[in-house]
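Handing you a structure now.
All protein chains of the complex are present and in place, except for one that has been dropped.
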Amino acid sequence: MRSTLLVAIHVFRDSVRDKVLYSIVAFAIILMASSFLMGQLTAGQDVKIIKDLGLAAMSLFGLFIAIFIGVGLVSREIERRSIYAVLAKPVLRHEFIVGKYLGLVGTLFVNLAVMAIAYYGVLEYMALTLPAGAFTGGPPATDPRLLLAVGLIGAELALVTAIALFWSSFSSSALLSAAFTAGLWVAGQFGADLRNFDQVVASPVAVWLARGLYYVLPNFAAFDIKAQVVHGATVSGDYMAATLAYAMAYIAMLIVAAVLVFSRRDFK
Amino acid sequence: MDAIRTEGLTKHYSVGFWRPRPYVALEGLDLEVAPGEIFGFLGPNGAGKTTTLKLLMQLIFPTSGRAEILGRPVGDVSVRRRIGYLPENPFFYDNLTAEELLAYFARLFGFHGQERATRVSRILDEVGLGAERRFQLRKYSKGMLQRVGLAQALLNDPEVVFLDEPMSGLDPLGRRDVRDLILRLRDRGTTVFFSSHILSDAETLCSRVAIVAHGKLVTAGSVAELVPFRVRGWDLIVSNLTIAQVHDVGGPDAVVREIADGRHHVILPEAASLDSALSRVTTHRGQLLSVNPVRDTLEDYFLARVRQAERREVG
Partner (left out) sequence: MLAGTVVWLQMYRERHFRAAEAAQQILYVQSPAVMKRLALSFDAVVADLYWIRTIQYYGGTRLSRDPDKHYDLLYPMLDLTTTLDPRFSIAYRFGAFFLSERAPGGAGRPDLAIALLKKAMATSPESWEYPYDIGFVYYRYAQYEQAADWFRRAAKVPGATNWLEPLAAVTLAAGGKLEASRVLWQNLLANGDQQWLRRTAEHRLQQLDAIDEIQRLQSLTAAYEARHGAPPPTWEHLIADGALRTVPRDPAGQPYVLNPWWGLVTVSQDSPLWPLPTERAP
């Protein structure tokens, strides 16, 4: 157990300093700041587009980060054989992989937090410079409910990282792992379509397959409450709890699978 | 109790996706290494040296056979506290410094606080890393990385150390440092198991060696047993003589070669008398620059056995 934490801290220290992550986060922040300009074009909807764009940027760039750290860092470690020295130490393979996951998720959350702070910075600036009498209907600029969306984005990305880690625990090709992970993310957006397949296709076999896929594939669309929080609609505590529990269960399943694969793997 | 012991250690791979063919990386290796020895594990590329080391470190799993380190089966985590491993061409975590990396490993071994700091500092001194220890590993040259690799292998004062090509990437100065280090380890009673193709080092360092080729053990034993000290001739370098005079010095069966600047290389056959050759040099008023015995080296022995193994394999 202690070793797991040691691995996690070490992985965190190593990944957090990675220069690629700096670029991705910087890019996201620049995008958020420039959404300010876009806000001037929308006949009174300035705040909405800044909120939308900020959340979308966090979601998209966060996705890049998750795939990069989940696939890139693990494959790189195996490819460059940094892993040999570590596994020769008194550390069990499962401790290593769980620790690795925790360290990666820590890095992910730190990057997400940086983006969230920049996001609120832009919104706060907007709120302070809003001309009096302009359209202020709807939720406030620095609505704390936005954090709920950020929270679910975090959970979603933790799940993506787990998927990426799972793939790279047995695949040697970083590109393939990245492609599969991205593909699963896209597929997971279409949950509603899969569930309602019977409205589109007549064949009962296809419908049954689609339903099965709906339950098996990670349902990423459920983590998307961006539109709700921007419009100030309430998101129930139950919903948040259920979605987070789903994420944790799915992640646990993936990590167990990754541990099983990893424990038996030959490092050629 | 042996420090290291393998019985019938075998590793087969399946190569190819559509019609997998078996590839024999290692076949039936039986090995014993006594504690305190320096054991050289030698062989050409692809012979199975790295495979054996990885099997011992449980980076890969054997197809059949077993291995033990310090009397416990390989893979026993408690044993890993007492051993060290230097992988071939090590790479580490780019964004950390050498100090941070070693501190991490030290913590994994269970060293805390002041003891950890002392150990890390001491081992970095021992491998010759000074102020560089605070730079990130991405900035290190191959030689420096090799030193870091050695440092992490010796951090826990192991009883048994496994070194995969420890001299690779080092300049002659570095190689001498490593040789000295290995000798110091032996003085401390550490068992050293290393694989190499630099046979001259193996000859001077090792008490025992094993030679593998094509995944099989070709031979094993002490250097003295395998390569008895026997003079097979003499190697002279002379100068200030004309070519005719040189031929006279060497006699009818000698091999003569001209080196630059009026120097000549004379190789006397086994039967020739060294004394008469030397006196002939004096007679002709030549200069004797060097005299060396020609013996079988480990390299000769190694090449001979490997070629034999190859022929058996093919034929």
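Per-chain residue numbering starts at 1, and chain names A and B are given in the order in which the chains are listed.
Keep in mind that, in the parts below, contacts are C-beta pairs under 8 Å (C-beta built on N, C-alpha and C of every residue); 3 or more make two chains touch, one makes a residue touch a chain.
The structure presented is a predicted model; accordingly, all values stated were derived computationally and were not measured.
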May I ask you to name the displayed chains that the omitted chain touches in the full complex? A
Touching the absent chain when the full complex is considered, from A:L5, A:I49 or A:L209: A:I49
Would you indicate which residue among A:F190, A:Y246 or A:F267 is in contact with the undisplayed chain? A:F190
Which residue, A:A33, A:L60 or A:L260, contacts the hidden chain when the whole complex is considered? A:L60
Hey, which chain A residues sit against the chain that's not shown? 38, 41-45, 48-49, 52-53, 55-56, 59-60, 133, 135, 137, 186, 189-190, 193, 220-221, 224, 226-227, 230-231, 233
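Just so it is clear, only the chains that are shown with their structure count from here on.
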Just how far, in Å, is the C-alpha centre of chain B from the one of chain A? 48
Sites on chain B touched by chain A in the complex: 13, 54, 57-61, 77-78, 80-81, 83-85, 87, 89-96, 100, 104-105, 107-110, 149, 152
Residue ranges of chain A touching chain B (in the complex, touch as defined): 3, 6, 10, 13-15, 17-18, 77, 80-82, 84-92, 264, 266-268
